[in-house]
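In this view, the complex is presented without one of its protein chains, the others remaining in place.
Chain naming follows the written order as A and B, and within any one chain the residues start at number 1.
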Amino acid sequence: MNVFTFLFRTLRGRIAQPSGHPQSRTPAKRGSSDVLSMQHVLDEFRDCADLTHRSFPEIQVHLVYFSFLSDPDKLDRDVIRPLRGVTREEVPRLLRETQFQAVTDRKQLIEGILKGQTALFYRDEPYLVDVLGPKERSIGQSETETVITGPHDAFNENAGSNLSLIRKRVRSSHLKVVKLSVGEVAKNDVYVLYIDGIVNPIYVQKIIERVRQIEVDAITDTSMLIQYIDDSPLSIFPQFLTSERPDAIASKLVSGRVIGMMDGSPSAFSAPTSLFEFFTSSDDYYQRWLLGTGTRLLRFVAFGITVTFTALYVAVATYHYEMIPANLLPTFVESRSRVPFPPVYEALLMETTIELLREAGARLPTKIGQTIGIVGGIVIGQAAVQAGFTSNILIIAVASSAIASFVIPSYVMSASIRLVRFGLILLAGLWGNFGLAIGLAFVVIHLSGLTSLGASFISPLAPLQFKDWKDTFIRAPFKMLKERPEQTEALNPVRMKTRK
Amino acid sequence: MKARKLALLLLPLAALCGCGQQRVLERLGFININSYDLLPDGQLKMVAFIPKITGEGDSQTGESSSGQTGNVQMSGQTSGEVLTTTAHSSKEARMIQSRQTNWELVSGQLRNTLFGISVAKQGLWPYVDTLIRDPTISPRLKLSIVDGEAGDMLNKNYPQHPGVGRYIDRLLEKEIQDQGIPRVLLYDFERDYFDDGLDPVMPILKDAGDNVEISGIALFRDDKYVARIDSKDGVLLHMLRGKTRNGEINIEAPDGGKGLSHAMLSSLASNRKFKVGKDAAGRISVRITLDVEASVLEYMGELKIGDDRQRAKLEALIAESLKDRAENLIDLMRKNRADGIGAGTAVRNHIGYAAWKNMNWREEWAGAKITVHVKMKINNFGKFR
Partner (left out) sequence: MQEKLSYTQALILLYIVQAGLVLFRFPQVEAQYFGSNGWSALLICFAASTLNILMVAGIYKLGQGKSVYDILERTIPRVLLFPVYFAVVAVWAMMASLAAKEYIHILKMVAFPTIHSSVFMIVLGLLAYYLYGKGIYSISKAAIVFLFLTVWMTLLLLFFFSDFRWSRLTPFLFREGTDYVKGFFNLYPAFLGYELSLVLFPYSDKKTKLTQAAFMANLYLTLLYVYVSIICFGVFHYNQLKHKLFPVLDLLAAVKFPFMERIENLFYGFFLFANIVTVAVYYWSAVETGLRIVPKMNRKLLGFVLIAAATGVAAIPDTLMETEEWLREIGYAGFVVSFGFPLILLAVLPFQRRKGKSGLEST
């Protein structure tokens, strides 16, 4: 474990402590936690303006709840109306109805209220009623991971509905869900999903352990969570795959991976992951196999282009003029002749511009974003060439490597790769092709050292598993995909019975 | 964490050596053709041609860069800089030349080197040696000989063909493609020079007024020019040197004694075989078999090409003619003690090392019995019977 992360975590943990944790404010000596009087609860939640306290004095019933967390219709139907219709004698009978759960534990009571349940006190005996119903985003399409064919539903911010999306796809009693909580203050729910009998329990244990070890005030998204639990937090590459697509996540589940979800986050993560998984999309499986294979290979080509193309331009224009064929030389020299900067600066300038455009497009509403793309791409590009700021060959290089980077399905990975590109451009400007090779070697060495939950991050490539290549670099016909990937070390590696 | 440490260490290094050594495209003067001539006083005259492709200070550049690329090349290469120097060595000449220009002269884009016939007679090796030694010079550099002064060819303006370097390069490229001349790249020449069973050859260029023409092929003994063959025998030489895939040759076949006729063989494919033996007197004999297939698209003569029997006769006549020409060619080589077809390699591989070393192949070659056999086959004669 890294010293930095350790320090970071402990620091964060320390900050979390005094920051008004509800439990820590209740002095422990004041009584055992078995005291469940309403007064204690109200004490606990004092200064919470959104807490509602309703009394029905004639039947000695009090309701305590967060009005914004509960569904007013449900509350009215399940609680208020029945209470209005009873007399004092009838209350115990009413409380035997199913929606009222008697609570004995103080912690449970508090957490229930925090979750949006309504607490009902009848002569200081607490009950909880489930009337949760804050508004949530309906299940819609994923904006970041789109497919052409195949299911279009995506996770939303509600873990319950996300779990239901998975359950709908994997109808098996072997699909197990472990519920954990993370965040000392925020107490976010984390669900760890796996399929018993397929998954290697070591991985489940590792994830659970790591999530439990997190001591931080709050984690608000899965993408944030995985940075707390991955193997090398300082690496530029994400080591867990995140996805918003339930179909993708379901397929990861059955291939023996562990899935993690968070309440409040529309993405789930899967682990262990390999680098090459970031280059696959559900679409590959929904298309015919040759097309799927072609698309996959295209993505790897795109990877090559986006990492090396601009750097190669810089190297060639700065050091290796010999490499330009005679037919291309005039074009090259002519386009360079009016540029006042050395190729490195020129390339960095253009790359930065492209990144600016991308970031601006991402932050603005879709329609304006498009305009930005057009204005930036065409107008700036054209003007820059005409003004002699950049050469048009560089524009081609930069634009094609930018486009190539967007071919990679995972946004996180494509962003990381674009960052790597900057390093390579610098090195290429420094030492030409040798610098490029140094940079690539550095990336390869770094990748070889990476692990995801302890499993190799470049899995079917190293350790070499040719068997898995047919579902990594290509997408072989389903008939040939008989086994689960080696990386998951699944207990039951066979996914398809051999047809005789 | 390691990564960061490494990056921190790399950074100052980056600052240290970011300068020097750069060869940024637009500051370079790319020599794309150069020439060597020997002056009567023993000095070396070297001419280098730098095509002008940048159009610096030219207001047209902006327009042309947004126009078609083809246009750019044409307009960009209308002229170039010609640097002429005399010096004792080629590298010294380079130094003097670089003082004459505002460009940083580089030879990484050198495509052609021309040798004046004066240099070729003296021996090319010292110059070729320098070319090989320089790691920036491509092994794919084309070598040719100029009939006369090579430098004049670069100094002369061919108005119909702007950019003399590119012009000559394309001319040679095309002829090599059509197998009219053997391909003589730097490493081809070097290899043939070192090979003891083969002598190098090289195309000869000649200034023909408004054009440059390929006037023949030079035969070498080691690195020295000894004789030349006519350019019309170029394909034949190619056939004798090895496999030919796409040749074209004009045959003047005596048409059964009824006056001259001629046939044009195109899409010619041929295969050469050596058979080494000894004649009755114990002398080396080499039998060269040429297996030729070609289509005849033009034939002027008495024979009916559509008729099977007459076509067979024509095949025999062509074969006869080819044989005669090949034997004449070989006789020329033998007379000059130059083995331009590589018969020596076949003999060497046949007779064993000791015998080969004891033999002076050049002398043997002059006296050996060399026979040529041509198997001619017309595989089609167009779409008209």
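Quick note on the criterion: contacts are C-beta pairs under 8 Å (C-beta built on N, C-alpha and C of every residue); 3 or more make two chains touch, one makes a residue touch a chain.
Since this is a predicted model, take the numbers as computed values, not measurements.
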Displayed chains contacted by the hidden chain, counting the whole assembly: A, B
Residue among A:71, A:153 or A:322 touching the omitted chain: A:322
Residue among B:157, B:349 or B:379 that touches the chain left out of view: B:349
Sites on chain B contacted by the missing partner chain, in the whole complex: 2-3, 6, 9-10, 13, 16-17, 20-21, 108, 135, 138-140, 185, 187, 190-191, 193-196, 242, 342, 345-346, 348-349, 352-353
Interface with the undisplayed chain - residues on chain A: 312, 319-320, 322-325, 327-328, 431-434, 436-438, 440-442, 444-445, 447-449, 456, 458, 461-464
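The definition used in the following text is that only the chains that are shown with their structure count from here on.
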Complex contacts: residues of chain B adjacent to chain A: 1, 3-4, 6, 14, 17-18, 21-26, 28, 30, 32, 51, 53-56, 61-62, 64-66, 69, 72-73, 76-77, 106, 108-109, 111, 136, 138, 166, 169
Complex contact set, residues of chain A against chain B: 2-4, 234-235, 317-322, 324, 326, 329-339, 342-343, 385-386, 392, 426, 429-431, 442, 446
